[in-house]
Structure formats: structure tokens, C-alpha cells
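Structure below; questions to follow.
Shown here: the complex without one of its protein chains, the others still in place.
Order of writing sets the chain letters: A and B. Residues in each chain are counted from 1.
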Amino acid sequence: MLFQIIFVIALAAESMTAALAAGRRNMDWFGVCVLGCVTALGGGTTRDVLLGHYPLIWVEQPAYLLVTTAAALFTIVVARVMEWLKLTFLLLDAVGLVVFTISGCMVAMEMGQPALIVIVAGMITGCVGGVLRDVLCNDVPLLFAGELYATVSAITACLYFFGIQAGFPAELVTIVAMAIGFGLRALAIAFKIEMPRFVYAPVRDQSSKR
Amino acid sequence: MLFQIIFVIALAAESMTAALAAGRRNMDWFGVCVLGCVTALGGGTTRDVLLGHYPLIWVEQPAYLLVTTAAALFTIVVARVMEWLKLTFLLLDAVGLVVFTISGCMVAMEMGQPALIVIVAGMITGCVGGVLRDVLCNDVPLLFAGELYATVSAITACLYFFGIQAGFPAELVTIVAMAIGFGLRALAIAFKIEMPRFVYAPVRDQSSKR
Partner (left out) sequence: MLFQIIFVIALAAESMTAALAAGRRNMDWFGVCVLGCVTALGGGTTRDVLLGHYPLIWVEQPAYLLVTTAAALFTIVVARVMEWLKLTFLLLDAVGLVVFTISGCMVAMEMGQPALIVIVAGMITGCVGGVLRDVLCNDVPLLFAGELYATVSAITACLYFFGIQAGFPAELVTIVAMAIGFGLRALAIAFKIEMPRFVYAPVRDQSSKR
């Protein structure tokens, strides 16, 4: 199925982007592989652990681990070339976001979860990998920094869930949800659309420890 | 049951305190919601994942997610007002600590866990949410910084477990454990009682990499 192929390409792309982040921090080759695998597979893993959905995808099909490891190692070789493909990788990251989100919704729906959990499962699958990458790189997660990223995931998940619930054919719903999600993300990148931020500076600063 | 009502109020309060922490770091609205939900529900989630106790509470009853999300968003509106209620929120946080601790003990006891695991389950439920908040905010967890917080959780868990084991009625034990735990935490806040710290500075500093 086409969805499966796009899924694997997105896994590799996420792993490569994370490998670059590892390179920027001068990690060793092992760290590069770990960061690639955790970023690419961490969202689905977190979803499965939270839903109690065993075995995990990469435990059942270890080939996924090989794909993400190989992609991370390959990045060490082609890092210089990737700079010229910055936009390509930004768009592949957007593809990954919508594909992972939909795959997360699928898992939750197969388990018979209610609407809210399906959407949350989709968002976890789409977004948590990047959060784990940032925590391991000792950064505040980029996900919380205003970019229209999680919102795209939420919209994609809603489109998919309610489309399926409304009885439309699964292939059509998948394609439409992916197209709209991808389009939104591309617009957000192109026009630098941002979420509003909550800026809170305590007036009496000295008394606020927590 | 009254315990359930206090539980939900404490969830909302924890989420609101975390939302303020997000605002201090200028996170976007989505980040505010995630930090609120993770802080409020992260302790119970960690306990359930470690004990293999599925489904998670917020997967079974997604209404909890709505409460914590709404509380976090509400914080954006009322942040200025909350400054005048600092003490109220510090006390609500103390209520959350003892209520979450006891709820964690209940779950572990229902599973028939031994004493030590019941107490650890209570402490995980009471304390881990704040640790996750600090990790996501890229801070060293406040929990390890001397405040009498985890100790209060441990004492509350012991009181509850041994009270129930001794055959006292559950309602009485719950009320007494909550009252003593809350009182201890209030005293710790009022008199700034702190845990002793382990201050270790290597003599031959240059040779200590790890």
C-alpha cells in the first residue's frame, strides 16, 4: 500500500533530520543513530506504551530499526548535500507529521478508543518524537515554541477520525486528511504562521519560586 | 464521593500551576496545554505504565484530559489574578500532593502489591508530574532541591497503607492521612523546613569526568 511506502520514507527523513541535530551537538556515531531512531520511532512507541498496545511496531518488525539506523548513518556521509535540500527535508518532515498522525489514529481506532483518545493518539504519534529529540539534546522542546505543528497534527487527526466516522471510504479520507494537513503545514512554513504565545512575567518576581 | 471531587480540583490546580511555568518560558498555547496535562496526569500515568495497570485513567475517562486542558487554557486568561492567590495555589498543590499519593496507593493495593511498592506507587503518583514538568522546561527537577515535598508524600503513603492494613475504616484512614500530610506540607511551607542536602565537591576536580 502506498501509505506504507510514504510511512517508511517519512521515518527515514525524520531520522535524518534528527541526525543533523546530533551532528550540530558533535555527538558520536552511536548517539547519531540513537537520536535518529528515538525521533523517528519515539512517537509511535510512546502511543503504544500509553495505550498498552503491545508488541511495539519496531519490536514486531525490527526492519524499521534498520531503516532509521541506516538513515541516521547515511546522514553523516551526505550532511553537506542535505543543506541544499533543506526545503525538501522540511516538506518531508511535514509528510511525516501527517502520516504519523494518521497511523496513530488508525491504531487507536482499531482498539475502539473514543474520539478524544483517537485524536490525542494521533498527536502523540506525530509530535512526541521531536519532543524526545529535544529533551535528549537538552533543549526546551521546539514543539512548544509557537510553530504551527501540533495544531496541524490535531486538525489532520480530526479530519481522519470524523471522515471515517461519517462513513467515507478509508482511502479517500486518508488522502484528503494528508493533503489538507500537508497543505496547512506548508502554508505555516511559507508564511511563518505562529500560534499565540502565553507570555507571563510575574510582577513580584522575587516571591515566585515555582 | 468527596475524594473524587477533591481529586478533580487538585488536577485542575496542578495544571494551572504548570501553565504559569509555561507562561514564564513564553510557550505557545499548545505548549501550555501539554505542560498542564503532563504535570497533572503524568504521575498517575507513570505509575500505571510501571505497574502495567491498563487502561490509563485518562484513556478510560477522557474527561480528565478536558479538565486539565481547560484549566491550562483558563490560566492564560486569569494569570494576573492568580498572583493574588499564590498562597491558595500553594495549598491546592499540597492538596494535590496528598490526594494523588493516596490515589496511587489505592491502585497499587487493589493490585495486591507489597508494602514497599504501594508506598513507591503513591510517591510516583504524587511527585512525578512535577519532575516531567521540569524536564520539559529544561530545569533540574525542583523535587530534588531540598523542599519537604517527596517526604510528605512518603509519610502520607505510609499512614494510608498501614492504616488500612491495621483494619481501620477506609474513610477515616483517608481523612487522617490527608490531614496529616497536608498539615506537614503547610508547616514545611510556613517554616521553610528543608531536607538536608548532599553537597559533594571532588577534591581533585580535574580528574572527575563522571
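The criterion applied here is as follows: a residue touches a chain if its C-beta (ideal position, glycine included) is under 8 Å from a C-beta of that chain, and two chains touch if they have at least 3 such contacts.
All of these numbers come straight from a predicted model, not from anything done at the bench.
> Which listed residue (B:I57, B:L90 or B:L143) would be found touching the missing chain in the intact complex?
Missing-chain contact among the listed residues: B:L143.
> Looking at B:V8, B:A70, B:L91 or B:V135, which makes contact with the chain not pictured?
B:V135
> Looking beyond the chains shown, say which of B:L51, B:L73, B:C158 or B:A186 touches the absent one.
Missing-chain contact among the listed residues: B:L51.
> Among A:L65, A:C158 or A:I180, which one touches the chain that has been omitted from the display?
Checking the options A:L65, A:C158 or A:I180, the one contacting the hidden chain is A:L65.
> Tell me, which residues in subunit B touch the chain that this view leaves out?
Against the left-out chain, subunit B lists 49-52, 113-114, 116-117, 120, 131, 135, 138-141, 143-147, 150-151, 194-204, 207-208, 210.
> In the complete complex, which positions of subunit A touch the hidden chain?
So the residues of subunit A touching the unseen chain are 17, 19-32, 34-35, 45, 49, 52, 54-56, 59, 62, 65-66, 75-76, 79, 83, 86, 90, 93, 135-138, 142.
The criterion applied here is as follows: only the chains that are shown with their structure count from here on.
> Go ahead and align subunit A to its copy subunit B using Cα positions, then give the rotation in degrees, nearest 5.
120
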